[in-house]
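Note that one protein chain is taken out, while the other chains of the complex remain in position.
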Amino acid sequence: MRYELLDTPDFGMVRAGFDQPGEALVVESGAMVARDSGVQMKTAMRGGLGSALKRKVLGGESFFQSTFTATAPGQQIYVAPGAEGDVLPLELDGSYGVLLHSGAFLAAASTVNLDTKWGGARGFFSGTGFFLLRCDGVGPLFASSYGGIHAVDVGPEGYICDNHHIVGFTQGLRYTVTKVGGLGSFFLGGEGLVCRFEGQGRLWMSTRNGRSLAAFLHPYRRVQAKN
Amino acid sequence: MQIDVGYRPAPAMARVQLAAGESIMAETGAMVGMSTNVHIQTGMGKRGIMGGLKRVFGGESFFQNTFTAQNGPGELLLAHSLCGDIVPLEMTQAGFLIQSSSYIASAPWVDIDTKVGGFKTFFGGEGLFVLKATTTHPGQILVGAFGGIQELQCDGDLVIDTGHLVCWDATLDYSVGKSAEGWIATFLSGEGLVCHFRGQGRIWIQTRNPSEYGGLVGRMLPPRKR
Partner (left out) sequence: MSDLQQPTSPAPAAPVRTAPVPGGAGGGPATRFEITHGPSFAMLRVDLAPGQVVSAEAGSMVARHSGVGMEVKLNAAASAGFVAKLKAFMIALIRKFVGGETFFVNHFSSPQGGSVWIAPAMAGAIAHRRMQGETLTLSTGAYMASTGDLQMRLKFGGLRSLLAKEGAFFLQITGHGDLWFNSYGGVHSVPINGPFIVDNGHLVGFEGALDYVIKGAGGGLMGLVASGEGIVCEFNGQGTVYLQSRNRSALVDWLTPLLPR
């Protein structure tokens, strides 16, 4: 599979070209922009019924994914996320894994393993309905964010990142979620939960925060009619 | 302190490098990441309790945090809530008037006044207000926009849609009015209120209008409970 990134860093879009019939791209629901008609689309629930229901109940993102399969060489597909921002292509080669914020997953070749990692992620995005997605295997993986994607190589002194700005990080980094500055700051300061990373690895952060945009738009929503 | 802005223009982020003991004041919620030795203190700005309360009643929570690097230099990443450019400005003698949601951060000795009169109808009652920034020592202020930032030189007069205002030199005269003749025409024209500027000075505008965007997208979102 070949791919090209267009309109980065502000409106990142992926144009993927299939080399062989049967090659497939797994895409987050709603992200298809355009494709040759010959590329077949199949919608399925991600990761089996059990985990899909778990996610639906928590009110996180939709539990459907679409798989696009080529029927002839040279067919193309364009894929873009809903948020304005960058797309990060990661070439997984089997030697490392990546933990992604579930909202940051855009697409991946069907040869990449996607696994919802529950246990160690408890409390990470608690209350938000989002979770950590573990990705490994071989093939291209595309992550998206609201805003730009800023990479930081974490070393022995560690790094602190606001929880809502995490896109993903390499497996192997240790992380602890803490509140910043005591109770006062938590409510008044606006910096609520942060994550402290330690070890050796790479951390990807988004330069914008979807919750802030949602809070900005909230007063513009129509008010529900009483019944 | 050293400020540089990366990822321009859309998801711009400012990286502030503080020397040991140096501080910067920044708006609530502006922090993206920081090195582990930066200490946060929630203050209410230079005016103490009264300053903080005024901001709450002004319609927007305007608590400022003071970030200080301790035991060595530190790094702080700041971002604006909307997608757009960020520009550091050098404070001038006269100071600046800033649309409240554009303010991101400033040197701790810059005085931010939230009680600037004559703007009640400025933004059509959307909880936005105007800040005045003045200082007696040189320093920097960080403003963020929705969209790109364009600096215009006012050399006589200029009419600007109020939703596109970021900040302007306090040397300019300004008055707010309707954009078209008559209220029906103003409604149909889709333009809201405009600001007539007169005099000499710089005006920074943003190339997108947050309330127009808010209205357009907000209508498409599921309705809210209250």
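Brief remarks follow.
So that you can tell them apart, the chains are marked A and B in the order they are listed, and the count of residues begins at 1 in each.
Quick note on the criterion: a contact is a pair of C-beta atoms (placed from the backbone, for glycine too) under 8 Å apart; a residue touches a chain by one contact, two chains touch by 3 or more.
Keep in mind that this is a model prediction, so the values were computed, not measured.
Taking the complete complex into account, B:G148 is the one of B:P73, B:P108 or B:G148 that touches the chain left out.
The chain not shown here touches chain B at positions 5, 7-10, 83-85, 87, 147-155, 157-161, 164, 179-180, 185, 188-191, 196, 205-209, 212-213, 216-217, 219-222, 224-225. Mapped onto chain A, contacts with the missing chain fall at residues 6-13, 29-38, 41-43, 59-62, 64, 66, 78, 80-84, 103, 128-130, 146, 210-211, 213-215, 217-218, 221.
Note that in this section only the chains that are shown with their structure count from here on.
Chain A and chain B have Cα centroids lying 30 Å from one another.
Interface residues of chain A, counted against chain B in their complex, comprise 9-10, 84-86, 146-148, 150, 152, 157-162, 165, 180-181, 184-185, 188-191, 196, 205-209, 212-213, 215-225. By the touch rule above, chain B contacts chain A in their complex via residues 6-7, 9-13, 28-29, 31-36, 39-42, 61, 63, 65, 77, 79-83, 126-127, 210-211, 214-215, 217-219, 221-226.
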